[in-house]
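Partial view: only certain chains, each at its native spot in the assembly.
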Amino acid sequence: MSSTISDQLQNLGVTTHRPSNRNVDQMREVRITRNFTKHAEGSVLVEFGDTKVICTASVERGVPRFLRGSGSGWVTAEYGMLPRATGSRNGREASRGKQGGRTVEIQRLIGRSLRACLDLKKLGENTITIDCDVIQADGGTRTASISGAYVALRDAISFLKKDKHGAMKGDPIKFGLAAVSVGVYKGEAVLDLDYAEDSDAETDMNVIMTDKGGFIEVQGTAEGEPYSEDELNAMLALAKKGIAEISELQRQVLAD
Amino acid sequence: MSSTISDQLQNLGVTTHRPSNRNVDQMREVRITRNFTKHAEGSVLVEFGDTKVICTASVERGVPRFLRGSGSGWVTAEYGMLPRATGSRNGREASRGKQGGRTVEIQRLIGRSLRACLDLKKLGENTITIDCDVIQADGGTRTASISGAYVALRDAISFLKKDKHGAMKGDPIKFGLAAVSVGVYKGEAVLDLDYAEDSDAETDMNVIMTDKGGFIEVQGTAEGEPYSEDELNAMLALAKKGIAEISELQRQVLAD
């Protein structure tokens, strides 16, 4: 990164201009707790700083109608926020009778990403439903959700492996999956935006990558001014670094 | 209680016929954690054994239309379950576009009970919304919700007391509130049913009482055979005992 402001600040001994005092390429503390609740085949509490999401993976025999008889499995995701996960209360979607556009957009992204890391043929005619429920929000809920959901998905796959009557045909997981948000904040690319940054960023980008460095999804939105190719590249470089760290943590947690 | 089966079993050194091995008049371990999440004016994690509910209380200025200009405040409640809070996944109400009948029934009960313990006139034109979200279910979610919601409500009231511009006119809380389920299980009245008992009970009764021993709500349903007046009285006696214990814990937690 060639941000002169940041360079000069660091030369002056000033670490960072971020509200959280993090370096531009510094993640918040990430914690992943497996077996968080007792009923689901996979259940994870994922925390990116103050952002906390419960990710469960539920296994059901059978697949939706459009896949019946295909021998192929299915993974789908739903996303929700407790009404008071945020600074002011949001109306409960169940009581308004409708999921909001943001919710729909996020759960489609989660489902699409998780399906990309699986060989659905090997999953057999099983359906895994991922539920990501945000109990406390502080920016980056969708990328935290994906990073946690991957671990819950792995636990659900392990459950299926032990099931002799399950229809699974070998390990369906093709690669690991993690996600992080990056952005341009006060003219500089930064990693893992928290709410204070997110609500004030010029650009917000969500990056989802495999643990082998391939891109699954890149979504970069100019919130204020258009962004340049240099800024795009700076953000992608930060995303790679962050995702490598999250992938490493996922590996450790799954090794336990 | 004059249940001869239980008496004989105890004489024989057999403590109990309950799946959890509890005595008929024994509560599960109850834990109440204040300030569980950071945004809400009141935020409580309440646990009755493996039943875990996040109760938040959100304060908003103003009241629903039917109360505007009345000088009176309002308290309302919403209830939800994470889809995989239970043994098998329940469809997400937000995505079905409709709250189920059971949900509607429970949230009306919670709201009604909390309003009963307040002088809404003293609350002034403020609205407090209670959200009870079950993250893990093992029987008794509605009574755990009420017992936790009361503590969250107290924290929200304390928040309003400190607010000089709030419209509150003195302490609106008239008395403490706690709730517990009782039932007839294998012919005997038992306190605080867990899921194993609840799904097999002859009678299921939810009792909501003040910390001074007054009844706020009694709802007793014959699931199998009709129940007798003796059984009703045995259940009420157990409920009183349980509620006294919960009330005492609420007092301790709020004193911290």
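Each chain carries a letter (A and B) given by its place in the written order, and its residues are counted from 1.
Keep this in mind: a contact is a pair of C-beta atoms (placed from the backbone, for glycine too) under 8 Å apart; a residue touches a chain by one contact, two chains touch by 3 or more.
It should be emphasised that the depicted structure is a prediction, and the values quoted were computed from it without experimental measurement.
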| item | value |
| --- | --- |
| Where 2 copies are displayed, count of copies in the complete assembly | 6 |
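To be clear about the criterion, only the chains that are shown with their structure count from here on.
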| item | value |
| --- | --- |
| Subunit A-facing residues of subunit B, complex | 37-40, 43, 50, 52, 54, 56, 58, 60, 78, 80, 82-89, 92-95, 97-99, 103, 129, 131, 133, 135-137 |
